[in-house]
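With one protein chain removed, the remaining protein chains of the complex are shown where they sit.
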Amino acid sequence: MREILSRLRAAGGGLRAAISRDESNGDQLATDGGTTVTTAGDDTLRKSLPVEWELVESAPFWLPPVLLAGFFVYGAIAWNFLLSLTDYNGLGGATYANFDFSMYARMLNDGAFWHAAQNTVVLLVVFTVLCLALGLLVAILIDQNIRFENSFRTIYLLPMSLSFVVTATMWAWVYNARSGVFNQLLRLFNLEGLLVGLLRPAGVNAEVIQWLSWNTTALAAVIFALIWQFSGYAMVVFLAGLRAIPQAHYEAARVDGATTVRMYMRVIIPQLRASAVSASVVLMVFALKAFDFIYALRGSQPGANMDILATMMYRVAFDSLQWAYGSAIAIVLFALALLVIGPYLYSEYRRGEL
Amino acid sequence: MSTGTRDYVEELRDMDNSRIGLYAVLLFGIVFYLFPVETAVMTMFKTQGEFARTLPFAPPSADGFTLSALATAWNTLRPGLLNSLVMAIPATIMSALLGSLTAYGLTTISWRGQVGVVVFIIAGIFIPYQAVLVPLAQFWYQILPGLLNGFVNTVFGFITGGDWAYPSRNGYVQLFQLSITHGAYGIPICTLLFRSYYQAISDEMIEAARLDGASAFSIYRNIILPLSLPMFAVTLIYQFTQVYNDLLFALVLVNEPAAQVATQRLAALTGGVVQSFNTTMAGAIVAAFPTLLVYIVFGEQFAKGVAGEN
């Protein structure tokens, strides 16, 4: 061992000599002793070198993927904004000229846009709120030390693993006016006539509920199906939040004499704020992306009752080839998303969570 | 003494009642979350007449049973399934690998100001894809072919004779473009998933490795990568599901019928004029099959991926 040691040391010494030939001569720091050390070509002190070194060292790992994702995400958004300022439409290449906000002005006078925007906001708010409520309820139920907890959780989350196209196909059948589950069950319990009377829009003459076409039900039907698909997600997030609350809090509330309901209302649910915030951000983003579902349900022309900005953008750009107008609608959609995630990311950053 | 005993018994009975109620509600939850899937499965085995006649969730009668709807759906979707897999698997691996590298460079090796880069990349998760659609189409169909044509015909002009053209209409090229696109847009979420995992890795261990003389690459290769295998499982499964399930990018980037992915084919099947729900349900189940299989086998990892998205 000793022998190896001395050999290693000799090697190490050579290595050190090689490294210490540092060319830098700059900013010598004042060390009050001014001790001189006699070693050949010694390196001088450089302030904060390791920090720069770590940046340089880490760059090969993160820089290429960040540039790639940055190009596809931010590069494309900037490009999209540029396109929204042009008059680009029809077949053929884009002409980058006549930059103005005419497409945005056109939006203001476009009834279809206001319809889609209104539906988007309603979908966003109602879907998110109900999803959170249902997810929270289910999470609390699952958190009661039940048996087969994993099986329940797996089943509740299953719709989320399915494609929007798949779930839309299934729900189209569920909502089918003639033989779908809903109407058949209503018929079974003699409720169909009653509901038809309640829900039928003026001027319509049908005897069965047209869930997906009536303006009274179309958006609600979409929201209901989306809640079915994503409340499992809210449940998983809330369940993680519940599990992070120490058992002692439950016990303390019990000792204080709180009933179960009061314990949840006053002690447990207030502690789930962070879970609720992060779940709602993700859910809102899902709602903004609900394009696939509506497209699979009704194609690119879902009608004014169900049209959202995402479907309108696709229709305007890729069906009508009005690229600039489509880009402008996309920018509005992006601004909406920014409104949701901007404050969220900022608060996460402030709390040091990123 | 006796009152105490009675209280206890009553309490137990009440608790039992509430437990029964709890399980009843949870079972109703199963009905709620599974009935669309269950009706789909039942309907796909029914004949045209049968599914119009019976309750959707009831099993088919002996006369009304058929496999022809499933066969039709399978034949329609089969090429799409293959295309989906060919496209989604490389995209998923690309996102996971690049996400892991990014997270490593932005977490384990720490340097001042990296949070800015993290925010920059994480924000990419939440972008509505509509905001990039038109430029994406422009990029893959106009800009890139133009650049490549110019480059190839200039540099290899002596071979191509100056009239080489980027095969934009080739199905495989379109699938490749779709795959790269998904791979790039998957980087932010994969980075986030890996980052939260790497934050939990002991700093002292990384320091020990640095003292051991390991380079940044060696630390990644020998320590981080082996330790993140469980996280790779989570990320691959989650991301595969996301890519496989997507319709929007495929609609925009793939227009060759032969290259269409499963979701596109299913959407076309559903949008048909004749509403043969037995065929469309069979299509839905066939299209959902790969992700359902992944979900049933790796449900735990999928749940972790989902929970990591916040």
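Letters A and B name the chains as they come in the text, with residue numbers starting at 1 for each one.
The rule is simple: a residue touches a chain if its C-beta (ideal position, glycine included) is under 8 Å from a C-beta of that chain, and two chains touch if they have at least 3 such contacts.
Assume contacts and distances are computed from a predicted model.
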UniProt protein name for the omitted subunit, picking from "ABC-type D-xylose/L-arabinose transporter", "DNA-binding protein", "Replication factor A" or "Tryptophan synthase beta chain"? "ABC-type D-xylose/L-arabinose transporter"
Of B:L26, B:A103 or B:I223, the residue in touch with the unshown chain: B:I223
Sort through B:G113, B:G161 or B:G213 and give me the one touching the missing partner chain. B:G213
Per the whole complex, from B:A137, B:V173, B:M205 or B:L292 the residue touching the absent chain is B:M205
In the complete complex, the non-displayed chain touches which residues of subunit B? 202, 204-205, 207-215, 218, 222-223, 226-227
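Just so it is clear, only the chains that are shown with their structure count from here on.
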List of subunit B residues in touch with subunit A within their complex: 22-23, 25-26, 29-30, 32-37, 39-40, 43, 51-53, 55-57, 98-99, 101-102, 104-106, 109-115, 117-139, 142, 181, 184-185, 187-188, 191, 216-217, 220, 241, 244-248, 251-252, 263, 266-267, 269-271, 275, 277, 280-281, 283-284, 287-288, 291-292, 294-295, 299-300, 302-303, 306-307, 309-310
What part of subunit A is in contact with subunit B in the complex they form? 51, 54-55, 57-66, 68-77, 79-80, 83, 93-94, 138, 141-142, 144, 146, 150, 152-174, 176, 178-181, 184, 188, 228, 232-233, 236-237, 240, 275, 278-279, 281-282, 285, 288-289, 291-292, 295-297, 299, 309-310, 313-314, 317-318, 323, 326-327, 329-331, 333-334, 336-337, 340-341, 345, 349, 354
